[in-house]
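Sharing a structure here in structure tokens format.
The other protein chains are all here in position, but one chain of the complex has been omitted.
Going in written order, the chains are labelled A, B and C, and every chain counts its residues from 1.
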Amino acid sequence: RYEPLLSEKRSKTVTVESSLPDDLTRDELTLPAPAEPEVARHYTRLSQMNFGIESGTIPLGSCTMKYNPKFTEDVAAHPGNRVHPLRADGDKQGILHLLSDLQETLATIGGMDAVTLQPPAGAAGEFTGIQVAKAYHDANGDDRSEVIVPESAHGTNFASASMAGYDVVELPSNENGRVEVDALEAAVSDDTALLMLTNPNTLGLFERSIEEIADIVHDAGGLLYYDGANLNSLLGKARPGDMGFDVMHFNLHKTFATPHGGGGPGQGPIGVGADLAPFLPTPQVRETDDGEYETYAPEHSIGRVHEFVGNWLVLVKAYAYILRHGDEGLENVSETAVLNANYLASRIDYEVPYGPFHHEFVASADADAGDVAKSMLDRGVHPPTTKWPEIVDEALMTEPTETESKASLDDLAAAFNAVAEMDADDLTETPRTTTARRIDQASAARNPRLSWHALGDE
Amino acid sequence: RYEPLLSEKRSKTVTVESSLPDDLTRDELTLPAPAEPEVARHYTRLSQMNFGIESGTIPLGSCTMKYNPKFTEDVAAHPGNRVHPLRADGDKQGILHLLSDLQETLATIGGMDAVTLQPPAGAAGEFTGIQVAKAYHDANGDDRSEVIVPESAHGTNFASASMAGYDVVELPSNENGRVEVDALEAAVSDDTALLMLTNPNTLGLFERSIEEIADIVHDAGGLLYYDGANLNSLLGKARPGDMGFDVMHFNLHKTFATPHGGGGPGQGPIGVGADLAPFLPTPQVRETDDGEYETYAPEHSIGRVHEFVGNWLVLVKAYAYILRHGDEGLENVSETAVLNANYLASRIDYEVPYGPFHHEFVASADADAGDVAKSMLDRGVHPPTTKWPEIVDEALMTEPTETESKASLDDLAAAFNAVAEMDADDLTETPRTTTARRIDQASAARNPRLSWHALGDE
Amino acid sequence: MPYATHSDSERSAMLDAVGVSDPDALFDIPESVRFDGDYGIDTHSERETRAAVEGILDESPDMTEFLGGGHYDHYVPSVVDHLSLRSEFLTSYTQYQPEITQGFLQALFEFQSLVVELTGLGVANCSVYDRATALGEAALLADRVRASSGETVLVPDDLPDRMRSVLDNYTDGPGIGVDTYPTSEGTVDVDALAERIDDEVSLLYAATPNRRGVLESDLDAVGDLAADHDALFCVGSDAVALSVLEPPESYGADVVVGDAGVLGLPTTYGMGLGLFACREDFLRQVPGRLVGASEDDAGNRAYTLTLQTREQHIRRERATSNICTNQAWLALRVAIHAAWLGPDGLTELAEECVAGIREACDRIDALDGFSAPVHDGPHFREALIDTDEPAAAVVERCREAGVAVRAVEDGGEERLAVCVTDTNRENVDALVDALAAEREVSAV
Partner (left out) sequence: MPYATHSDSERSAMLDAVGVSDPDALFDIPESVRFDGDYGIDTHSERETRAAVEGILDESPDMTEFLGGGHYDHYVPSVVDHLSLRSEFLTSYTQYQPEITQGFLQALFEFQSLVVELTGLGVANCSVYDRATALGEAALLADRVRASSGETVLVPDDLPDRMRSVLDNYTDGPGIGVDTYPTSEGTVDVDALAERIDDEVSLLYAATPNRRGVLESDLDAVGDLAADHDALFCVGSDAVALSVLEPPESYGADVVVGDAGVLGLPTTYGMGLGLFACREDFLRQVPGRLVGASEDDAGNRAYTLTLQTREQHIRRERATSNICTNQAWLALRVAIHAAWLGPDGLTELAEECVAGIREACDRIDALDGFSAPVHDGPHFREALIDTDEPAAAVVERCREAGVAVRAVEDGGEERLAVCVTDTNRENVDALVDALAAEREVSAV
């Protein structure tokens, strides 16, 4: 059932009558003017045209779409969160206490010496980490111009490095889907500021040569950056700091299950080793000797990457998630995530060319992966990430997460396998059962209509 | 999409190991054992197979399915509600303050002298009101055995009177759909304990002879009971107490918009005149001279009709609703409810035999009203109450309420009219687009299967 | 007004369509009964309203509560709130159109199934108001099916006053008598009951746990006495206790009533959810709503309200009850809570109700001047405590320490009543301190 835009239901133009000087104010404003019952029905209807993790499995690779514990929403709604960020330290001890605890907890989980919670998203964390690394090199009088990124890395790695002013050097994978160590040897130089890696990588494969890789980069005077997108496979098992990484980001909305919200807010704290800690954004939080909490500016801070704290409620929810699980629960998260991925892969008919994989795997569709995805929609499941990483033909990058039951994994495998049986021609006719049929992306881009103003009277 | 029972997804039998003596405890217990993500998906899915007021218009006559303001849920979730009912009065002043205010407010709205908030539903309110009236008669040494109820009255009126031990005398309607005054004259006697009326009645018609009716009953020593189901048409316009009613109930879940919850909880406070006040249930709440609140037992109280306060949160939500609206808002509620009903009636093709009606009307389908309802389901709307009151052939008893917009009334009228155009044969084939097709009621009753145990391995 | 907003032009168009210039003209009310006063209530914004109501509620102090007496608090997980607040559930009507209300019907079916599993009886309705009205309905049921043999309901002499009062109102209409039988040492006195019961009894009631928190140990014998006299045997209990107790059907219960709202209910000043189950023999005499499984035209399983000919909207004065609006949303919440707990969680919760009160009694019993529990036998959530001082004085002094306990009359004595569950077990220290502090004060 089609839902009109609110502007198509009831718009109203009001003449703006303000106590402000006329020359500052607009004449009129035209906006939808629904009564509350209509607002409720409109957005209820829109929600019914949307698929969340409580609608079914969302096995998007590297996205870690796990169940978001409901109680964290209640913790986030607690009145103690209603504190203005510009209160004096002494007037917000509860906030600073939580920030301090979460800094320390994430540092422990990452094997890092210090953590900033400020970056408001994973990509913002990457940018922050690179800026911190750059400030470190600069402080050493070390002018380096390149960041090395494996071809299978997330697109944000390339974009964040570029945004920070670095040239990006792309590193090929070897035949096992991992970093080609020889190629890395060849790529590193006095210009190497950073190597960015995710581990396990986007194929779900652990870079077993990580210590050798770290030595190569460190020997060249470079630093190692850990992309935390795949951290869900390491809890209780391994820590980036122990592998030689100097900087890392955490995706709280992945590993620590804060809701993705249809594309944010997330939060991308970064952890660093002791050498880089003085360069972290300001403010940091610490506990004083008398048990109070205070903010302070790290000695060589790069300043800010967000006007305030980023997305506070994401921090609160992640903190609650960690406390709920504890050591035992967190290790179980990763064990089950890896078991689930391996079990699912064992049940599907598509080939999975690389292994042994951890919490995610990349299958190869024998048809257009985009068509496969659309056909899966008709089975009531969300498809995996498609056509990426490109190292696998018609890639189906699949991460079921630990919160799927065996039954839902079996259902998901059945959906994969039913689609695998379909003719290629039939695939292009899908989806048939969704709110919208297949959408014309090309014309959307060719003739951009980006607001109700652009729709006119159609 | 069919949703299995939880018991069909994952059941578990546990051996009960208790520190209690063996002879007191069961050996085992078999229940569903889903993990939280599965619980969330199951009930989310079930909700998607259900139709609430935010899904669309629900014009059920006499049910007053209006929009339930969201903020009242937040008020109900406020920690100040978390008070055990057996605290001493001095330790629950907030609760008693609200109860006292709500008692007084409802008394004012009803034109009554005293109100008890205890009855947990409208029917419970009827029963309570009848018990109070009976106690009043008894105290006067007046042994009366009959309650008079118009044929168009709600079924609960008959059942409540019968439950209280009265014989029910049914009163025919006149050709205008109202109480036949001559018949009433004939029906009243020394045995008449009560006349129960709703006004406007279930046809939406105001009993213009209400004062004469009241005189007849009062002259015979009887009392008048007002069924509050249709109070949504009188706010700011008229009060049952002013019409001569001695007892009344309020349906907070109708007039004051607390959510119906799929069939409860509701709340059915009753109001009475001064003569009946000493007979109200215990406890009542009052403000003392020093501004404190205290509970007390009315002198001749009938005792209790619920172990505690009924459904406290319904009281809180109703109180918030009343405070939000105030006098002006409440009068507007009734004006708009009546305007909406009249407007809708003017737009539909079915005949509406009686008038002038207020907040609801009863149209006459020219086909089986039950089939008409099923066909309306295919138009995405909830149908009206069907086949009742029986005074109208194939009745479609319709109450749109004040919270429907003109656009939604137009859509609803279009649904009525589209169905009015259909062949009778086609009607019987509906609904086609609902979660379930038409359901076999007869076999459900013939072969009752009332728990998962009864389904066996089907 | 806030939720009833037509624009001026819409309002005009609607008034034109119905042929009046003012909605007031649509009110066919004689002038003589028109209300020309006002209620005296100001209109408030949403924000003002919240502040006003919450301000009133905040007039009650925070207290650590050890109260029970028929209203019990267990932790309700967050999923229960979030799922039950979905508007498709919360704002829906009774399921008279089952084709578009399958979700709620299935949830109620799952609730009924839970009650069937807990009681062992074949039929459970999908809720009555509370345990007291459930007992009232049981008395009326017995009156319908056993009226030939007798018209007296027999209840233990420790039936809580509040339940008794409700029962008196329910039995008043049909003229059913209510009489009591003795308890001794905290439980049913079976010998005295055997003396008291006769063929005039239509319903014999016993509760486990009983008002003193004691789990009855000889309900087999009670059930036999009921059967011997052709009376229905009605057992009172609750949804948590029943998860570990012998199912009442196994010792002869014909009806089980009680408190289903020990699970799932919001923590508040009071809501109720009555549990009502009975033998299949009485199916067509059951009060209230029943959901049954059926099939739709496409042959798929579907659920529907069933056996509605028992109900007031069809049968009117011959209905099995006047109940219409029941407690459906709360039954939904119980179903969700029970699913979240699973059988492991539910039985663990029950065990906590046993262990918590036992530990608290042990600690209190060790204090000078207190004896806990008063009665032998296993307790569930609650116990009575003897004190050297007047119980009311102890209550008052606990209250000053922010601790709420009750004094009750029991066997001619004033005693303390204490309730311990998962939500206050961690605060037993505060209770013990408050009790011990009193001794110190009184010793001075």
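Throughout what follows, contacts are C-beta pairs under 8 Å (C-beta built on N, C-alpha and C of every residue); 3 or more make two chains touch, one makes a residue touch a chain.
Fair warning: this is a prediction, and the values are worked out from it, not measured in the lab.
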Missing chain -> touching shown chains A, B, C
Of the listed residues A:Val316, A:Val352 or A:Ala369, which contacts the missing chain in the full complex?
A:Val316
Contact set of chain C toward the excluded chain (per top definition):
46-47, 75, 77-78, 82, 85-87, 422-423
Note that chain B touches the chain not displayed via residues 10, 12, 33, 35-37, 40, 44, 69-71, 73-74
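Everything below uses one rule, namely that only the chains that are shown with their structure count from here on.
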Leading the contact tally is the pair B-C
Per the centroid of Cα atoms for each chain, what is the distance between chain B and chain C, given in Å?
20
Can you compute the centre-to-centre distance for chain A and chain C, using the mean CA position of each chain? Integer Å is fine.
46
Of all residues in chain C, the ones touching two or more other chains
2-5, 77, 79, 81-82, 87
Contacts with two or more other chains occur in chain A at residues 10, 35-37, 40, 44, 69-70
